[in-house]
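Note that one protein chain is taken out, while the other chains of the complex remain in position.
Chain lettering (A and B) follows the sequence in which the chains are written, and residue indices restart at 1 in each chain.
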Amino acid sequence: MDPILFLIFAAIAVLCGINVVLQTHPISSALSLVGVMASLAVLYLLLGAQFLAAAQVIVYAGAIMVLFIFVIMLLNTGRERRTRGSFLGRLLGPPLLVILLGSVTFVILRTAPRDAGVRFGTYTGGTVESFGRALFTTYLWPFEIASILVLIAIVGAVALAYKEID
Amino acid sequence: MQHLWIIPALPLLGFLIDGLAGRRLPKTAIHAVAAGTVALSFLWVLKTVIALQPLQTAHVERYFDWIRVGEFRIGFDLAADRLTAVMLLVVTGVGLLIHVYSIGYMAHEGGYYRFFAYLNLFMFFMLTLVLAANFLLMFVGWEGVGLCSYLLIGFWFRRKSATNAANKAFIVNRIGDFGFSLALFLIFLNFKSLDFGAVFNGLAGWRADTGMGTLTIIGLLLLVGATGKSAQLPLYVWLPDAMEGPTPVSALIHAATMVTAGVYMIARAAPLYLKAPIAMDWVAGIGLATAFFAATIGMVQTDIKRVFAYSTVSQLGYMFLGVGTGAFGAGIFHLVTHAFFKALLFLGAGSVIHALAGEQDMRRMGGLRTKTPVTFWTMLAAAAAISALPFTSGFYSKDEILVSAFHRSPVLFWIGIVTAAMTAFYVFRAIFLVFFGTCRGEAHAHESPPVMTLPLIVLAVLSLGGGAFQVSKWLRPMFPETASPENPMLLAASVGAACGGVLVAWVLYWWRPALPDIVAARLKWLYVAAVNKYKVDEIYGAVVVRPLVAVSREVLWKGIDVEVIDGAVNGTGRRALGLGGLLRLAQSGNIRSYATWVLLGAVSLLIALGVLGGVR
Partner (left out) sequence: MPQAVPLSWYLALSAVLFTLGVAGFLFRRNIVTMFMSIELMLNAVNLTFVVISYRLRQVDGQIFTFFVMVVAAAEAAVGLAIILTVFKNRATLQVDDLSTMKD
């Protein structure tokens, strides 16, 4: 059962990812990205990260991507036009990407652990309770700093966009 | 502690006062300071010499360390022994007389304070040279007098001929100094010190050279230095040109003191030379050759100062002959007597020139005997002394040298005799041309003021009676005996030659004045060669100077300096610019090219760490 689920949702993720890159209209790219995130959420569930799966859908797909879509609609630039672009990027980009993918895959296949594998239900450490316990005891200090970071981001965003209103 | 340092310090003080404040001081103050410091120095010398009697060993005073590098130590050390005492008395005594004379001679000249400042500076360096207790300090004095010679020859610096002469003197001296420096290096290498005492004591362990040993090489290199400073063959060419300077300068520097530094140096290094017989032979040979050579030129010169300049070169050759044949005392004795009569000759010539308002060509002089009597009688005394007429000071000193030469080799003696005859001839030729006959030039000549004639009289007395000083006998403890018993035959030959020379001069220039031209016509090519100084200057110019200048200009300047060095510097700048221009292309401002670079770096890192780092 697990492999089939994995394959389905992995395929969806990859296809949506390719779509993000290939689509010309930003809205299409954004929606494809939402698809990627949703499938990733399912994969997190398979890996036993319940809280993260929920957080992925709520925060990432639900908040961040919504923000993206708002901005795209606000700016309303339409399809991308073809422009000159970087010669270097066009020259070196594809080969480098191939090399990147190849080398990372090579490293993974050589060094990935070969034992058990992933089976749904074998790991129950990703519950809200255990997650919260770790977050508020061991990782309290980063948690507080992260909240300050979010506060700064809010203030910054408001400050930048404030003039927009008038 | 006799405080020897006061002797050179006083003229240095005079130099500082006259040099720095002289522009604002009145003339009386300037010459009072200058002559006064030299007079005080002379008195201090007297006091020191008397206090140090009997002066059997050297009295050394060490003041402070000048250089101290590891084992190498050079101190500011002054030493006084009998040789030093003789030199000191001559330098300060004759120097004082010339300072006094200059008060009158330079009275109407511009740059009064500059002249006396340079004279005092010269005295300082010369005294340092003589008092030095190590080779390096002596070299300091050596170079310093060369500098002052340059400054004083070119005193009338607006005249191109004067500045050329000054340059020539300095440069030719430099060649000699190069030899001196090499000698210093060798001395230090072999004796680990440049101190006189240390070196000469160290010599005790060396055997005398039979061939071209180390000591001989050192001796020859020192000789090179001496030929430069004392104007011997082949580096004598600067001395005749040095007559461009004021006459007191010619008297002091180029007759009595600076040019004798070479002789002093060889006498000082006597212990070394006595162990290097080949070097000594070279000294004697060069001295004799120079004496003969210069005398032939001096016989036919028409400028009065030139005659005496070549005479100086010739007499210095005699001194070299003396020290070269082992008679160090006799050489120094001749140095002393030569200082007297040559300074007198020059100062007298200055008096003549002053009387005739600047005329220096002897063919336009004449009949001054009645108009300038003091000058005439004093110069006559000097001429007698230089011709070594009996019982004059020159008689004793030159005779000793010739005897010593005879004992080395009779050939040296006979050439010396011929030269003595020539000496007598040319000096009396000058006397007859200048003081006798009818006046061929300016009509109204006048005698010089007492401030000029008084030194002349003093020097005349010294020239005639200086034989009484017995310098060589007093110096005998310092130098081993060169057994030269008096030989009355040699004496007679010497006197005969001198009288013969005077006689010929009398015949040619007083009795039958038409003869000189006939003789010159008969010996035409010889005469012309001598008049043109055997074209030595022209030869040097063509063989040495012109190629050197050409190489400097074409190869060193245009070739190396402009092309190589400038090219390298400019080329580096241009290449840096070029490289910068290339690198600039990476800064395109395009975000995506930046991203590509980042990706490239990341992939490289990944491959380096992962794939090559051990993942197989």
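Assume a residue touches a chain if its C-beta (ideal position, glycine included) is under 8 Å from a C-beta of that chain, and two chains touch if they have at least 3 such contacts.
Note that the structure is a prediction, hence the values are computed from the model and not measured.
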Hidden-chain contact residue, picked from the options B:27, B:371, B:476 or B:592 = B:592
Could you please point out the subunit B residues that touch the chain left off the display?
-> 587-592, 595-596, 599
Absent-chain interface as seen on subunit A, which is shown | 1-4, 6, 10, 13-14, 17-18, 20-21, 26, 29-30, 33, 36-37, 40, 43-44, 46-49, 51-52, 55-56, 59-60, 63-64, 67-68, 71-72, 74-75, 77, 80-86, 89, 93, 97, 100-101, 104-105, 108-109, 112-114, 116-119, 123, 125-126, 130-131, 134-135, 138-139, 142, 146, 149-150, 152-154, 156-158, 160-161, 163-164
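In this section, only the chains that are shown with their structure count from here on.
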How many angstrom between the C-alpha centroids of subunit B and subunit A?
-> 97
Touching subunit A in the complex: which residues of subunit B?
-> 588, 590, 592-593, 595-597, 599-600, 602-603, 606-607, 610-611, 615-616
The subunit A residues in contact with subunit B across the complex are 85-89, 92-93, 96-97, 99-100, 103-104, 106-107, 110-111
